[in-house]
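The complex is shown incomplete by one protein chain, all other protein chains being positioned as in the whole.
Moving on, here comes subunit A:
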Amino acid sequence: MNGRSRDAPQPLRPARRAPSGAGPSRRGGTAPPTAAEGRRAGRRGAAMAAAVGKAAGAAYGHGESGGGRGGGGFLGPRVPAEVEAMARGVQEVGKETFRRLLKVTVNALEGKDCKESVKLIAESSNLSEDQLAFLISGMYTLLREALRLPLSTFKQEVFKEHLKELRIPEDFIVDFSSIVFGNRRPASEGAALVQGSRLPGVQDFKWRVDVAISTSSLARALQPSILMMMKLSDGTAHRFEVPVAKFQELRYNVALILKEMNDLEKRSILKIQD
């Protein structure tokens, strides 16, 4: 995996910082789990904090409570900190504001510029910059992870269950659901969702077949040649001549790959379980 990788959950990091209860999640969800734990500790007492600290290590692969509430689902073995923070913070947000935040998030997923919209929300609502930050980043991560999974295997009930476990209000669960499963699903051509990690593909392919009648070295050449011009999706263009023998080799190899692809699609895929 390269390119835009999601922030990996950090299950084995020991609780280094003392619970402060004041640190907000940084945008992009890179806040260490301990900040969230800190906040929780502030609310539920020190005993819980100790249990949480221990469970942090155990949560990975166990999907247990503590650091990994609702873990083991589409959000991974440990719920990302920003999603947890969002789940809590969103309970105090009004429906109108929530819907506006959701719209901004979907725009971001589609690759559109949202600076203006975020500014508007900041001005018109009573949310602080920090609150906006973790609300939007939490919603973004939640949706991005949900949208990664193909609809054939990811069911709406499972999704809703997870959100219930996170204590997200019912209304908002419905809204989230309609984005992932309904017709408001962001177009897959959206910049954030399109595969960024691939080699360039052929964008434009032009060719010509020439026959050289005569050249400076041969009065009667009568030699066919092929000229190819390829424009790739990364913007580069390549123009080159292909000797007839090489062309045959190219054609043969492409046919061979296609045959292998067909074979692959028929057998291996059926064996690999989803």
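The rule is simple: a residue touches a chain if its C-beta (ideal position, glycine included) is under 8 Å from a C-beta of that chain, and two chains touch if they have at least 3 such contacts; residues count from 1.
By our rule, contacts and distances are computed from a predicted model.
*Asks:* UniProt name of the unshown chain, from "GPI alpha-1,4-mannosyltransferase I, catalytic subunit", "AP-4 complex subunit epsilon", "COMM domain containing 10" or "TMM80 protein"?
*Replies:* "COMM domain containing 10"
*Asks:* Touching the absent chain: which residues on subunit A qualify?
*Replies:* Residues of subunit A in contact with the hidden chain: 1-6, 144, 148-150, 153, 192-202, 205, 207, 209, 211, 215, 217-221, 223-228, 230, 232, 238-244, 246-247, 249-251, 253-255, 257-258, 260-261, 264-265, 268-269, 272, 274.
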